[in-house]
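So the structure is just underneath, and the comments pick up after that.
Only a portion of the chains appears, each positioned as in the full assembly.
Chain lettering (A, B and C) follows the sequence in which the chains are written, and residue indices restart at 1 in each chain.
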Amino acid sequence: MSQSRLSELTWHEVRRAGEDAVALLPIGSQEQHAAHLPMGTDTLLVEEVVDRALRILAQEASGPDVVRLPVLPYGHSPHHLFAAAVSLSAATLGAVLEEVLDSLVTSGYRRVMVVNGHGGNDEIMRLAVKRFALRSEVTVAACSYWNLTTGDDDAGRPDVTPGHAGWFETSLMLAAHPGLVRTPVPARTTVEPPPLFDRPPYPGLTVERHGEWARVGGATDDPSGADGVPGEQLLQDRARGLAHAIAAFDAATR
Amino acid sequence: MSQSRLSELTWHEVRRAGEDAVALLPIGSQEQHAAHLPMGTDTLLVEEVVDRALRILAQEASGPDVVRLPVLPYGHSPHHLFAAAVSLSAATLGAVLEEVLDSLVTSGYRRVMVVNGHGGNDEIMRLAVKRFALRSEVTVAACSYWNLTTGDDDAGRPDVTPGHAGWFETSLMLAAHPGLVRTPVPARTTVEPPPLFDRPPYPGLTVERHGEWARVGGATDDPSGADGVPGEQLLQDRARGLAHAIAAFDAATR
Amino acid sequence: MSQSRLSELTWHEVRRAGEDAVALLPIGSQEQHAAHLPMGTDTLLVEEVVDRALRILAQEASGPDVVRLPVLPYGHSPHHLFAAAVSLSAATLGAVLEEVLDSLVTSGYRRVMVVNGHGGNDEIMRLAVKRFALRSEVTVAACSYWNLTTGDDDAGRPDVTPGHAGWFETSLMLAAHPGLVRTPVPARTTVEPPPLFDRPPYPGLTVERHGEWARVGGATDDPSGADGVPGEQLLQDRARGLAHAIAAFDAATR
C-alpha cells in the first residue's frame, strides 16, 4: 500500500502508480459562508477530511494505493455571486472534471474517486463521472464528504447537515481551522418563511426561487450554537467514512 | 381553477394564463426497458401520473390553474444506447429545458414545474431549474414522479423503487398500459455481483463502471413478480402525491 | 409491410425493425397562430398528415415498413416569441435532430425520414440531414408536409400556401381539428406594405426586417375565408403525397 501526491511524482512514477492505484480528486469552492466563515470553507473541509482519511488508511498494512491530485479550489457557486464567490459555470466545471478524468485515463489510471466539498458541485460531478465511465474503460466513484459516515456518530444533527454556513459547517471549522472562524459566531436572525430550496413545500420537490439566497441572508440555519467538540467528532466520523469508502471501492474494483 | 393544454390554446390565452397559472412540463425518455416493456415506458408513466394528478385537482373547487405543456418524449439515455435508445446528450437536453423555460418567461409565466419520468434526466433537470431561477424572476419546481408519495401507500417496495424495468415499473405499466407489457414477464437471471451503480460498495458513493448496464442485462431487479394490483395502488399514490405537490407549490408561491 | 410506433416497441423489436424499416420522425412547433388557431397547429397538422399517410400505406400489401418516432413538439420559433411561443434555438434544435438521428444509427437504422410541420425548422432540418448522411452510412429524407402533393389537387391556393395562420392552415385545421378553431375566424386587416419576408422586393431575395412579424400582426394572409371542405381536400392531398413519397423513398433506397 502506498500513498502519494501526483504533483510530487515524476511522470514515470505517475504512470507506474496508475496500474494499481486509485486516483483521488478533491473538489471545493470559494464562496460566501456568512460573516464568520472564510470563503474557502468547502475546500478546507474536504481537504481536511481527505487528509484524515488517508492518515487512517496509512495505518493499515493492506490499504489501497492512492494517488492524490491537487484540490480544485474553484466550484460552481452562481447562487453566491450576490455576496462574493469565485464561481465556474456548470459547463466549465463539467469540462474541467471531464478533462482531468480523461487525462488520468491517458496516463493509465482505471480507478478514480472524486471527493466533493460543495453542494453546488453535486449534479455536475455526477454527470461528469457518468459520462466518463461511458467513454472509458474505468470505474469511477463520486461522493460529497458529508454523506460518508460510519453510522455510529452521536454528535450529528441530520436536520442541519450539511446546510450552508450553519451549525454543521461551523462546528467542523471550529475543529479543523478554529483560527479562521470569526468568534463569537453571530446568531442568525430567523427568516420567515424559511428558504424554499431548503424547505420545499412538498417532500420530493426541488424548488428554486429567484433571490431566495439573498432573502435568507446567505445561510440556512443558525450557527451560533456551533461547537468544536461535536465538530471534531463529526469530522472524524466523515474521515473514517471516507477511509472505509476508499477501501470498499478498492476492494470492489481491484 | 382552470386546466388547459398549451398546444390547444391561442397565444392570447397562453399569455393570459401566464399571470396566474403554473406551467407544467413533463419529460420522459425512449430507451430499452428489457424484453417486456416498451421503449416509451418512462414517457407513458409520467404522462399517466400527470393525467391522474390533474384529474384529482380538477375535482377541487379551489385547485391551482395549470397549463400543461407537451411532454418532451426524448431524454438523456446514453447508458442505454448499447441496447437501443433515442438519447439526447446532457448538453442538448439541458439546452432544451433552458430554452423551453426561457420561452415561458417571455410569455409571462412566473411559476413552472417540471415532472420527470426518467432517472437519467435528474441531474440535468436540477441544473436547468437552478440556472433558470438565477437568471429570471421565477419560482420553479422539479421532481421525478416516483419520489412523490402520500406516505400512506402499503403496496410499495422501496428497495426496488424505481429501479429500471424491474418490479416497480412493470407493475405500474401493468396498471396503466397492460396491452404494452409482453407477458408472461420473463424472470431476470440473477447477476453476480449486482450492478455497482445500484449497489455501491459503501453508502453515499455514486459508482459507475464501464459496461455495467450491458453486464447486468439492462434491468436492475427481477420483474417477474410484478402485478397490476399493487401497480395501480402505487400509480394512484404517485398521482395523489403529485396533486398535493402541485397544490402545495401553488400555495407557497402564489 | 409493418407499421409501428417506436415508443410501443421493446428494444429487441426496435433493433429487428431497423434492418428494413424506414424510421419516420415528425417535428412541429408551439407558437402563436393568430387569435383563432392553437399554439400546436403545426404539430397537430404534421401528425394528422402522417397519420393519414400511414393509413393509406397500410392498405397496400407491399407498402414499406415504417417505425414512427414520437413527434418533437417543440421547434425553432424565435420570430414568434414576441407573441408567445415555446422555441428552441437553431443550435439546440439542430443538436436534438442530430442526436436523435445518431441514436437511430446506433440502433441499426439505415433509412430515416423527417417530416416537418413548421417553416422555421426548414433550414435546420436540412443541415441536420446533410450532416447525418456525411458521418453515417445512411440515406435520409426530409420534407415539409405542405410541399408534398399528388399534383391533382384542385382546392389549393399556391399564393397563400402554406403562409402562417392564414387561409391554408385555417382550412386544414377546420378539417382536422374543427373544435380547436375559434370561430368565426376574424378577418385580418390589410397591412401595407405586406410583410417583406413574404413579399420580397425582388424574386430570389430572402429579406428579413426587424419587427416585421409584429408589424403585420403575426399572420401572413386573411384566414377569414378558410373552409373545412377545401381543407379536407388539401389535407388528404398532402397525406397521399406523403404516402407516395415514403413509398418512393423506400423503393429508391431498399
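Structure notes:
The rule we apply is simple: a contact is a pair of C-beta atoms (placed from the backbone, for glycine too) under 8 Å apart; a residue touches a chain by one contact, two chains touch by 3 or more.
In this text the structure is predicted, and so the values were computed from the model without any measurement.
Every protein chain here shares one sequence; 3 sit in place, and the complete assembly counts 6 copies in total.
In this text, only the chains that are shown with their structure count from here on.
The angle of the rotation carrying chain A onto chain C, fitted on C-alpha atoms and rounded to the nearest 5, is 120°.
Mean C-alpha positions place chain B and chain C at a centre distance of 28 Å.
Averaging C-alpha coordinates per chain places the centre of chain A 49 Å away from that of chain C.
Shared contact sites, meaning residues of chain B that touch two or more other chains, fall at 91. By the touch criterion given at the top, residues 5-12, 14-15, 30-40, 43-44, 69-74, 81, 83-89, 91-92, 95-96, 99-100, 103-104, 106-107, 180, 182, 218 of chain C touch chain B in their complex. The touching residues of chain B, when paired with chain A in their complex, are 78-79, 90-91, 122-124, 126-127, 129-134, 136-144, 147-149, 193, 196, 200-212, 241, 244-245, 248-249, 251-253.
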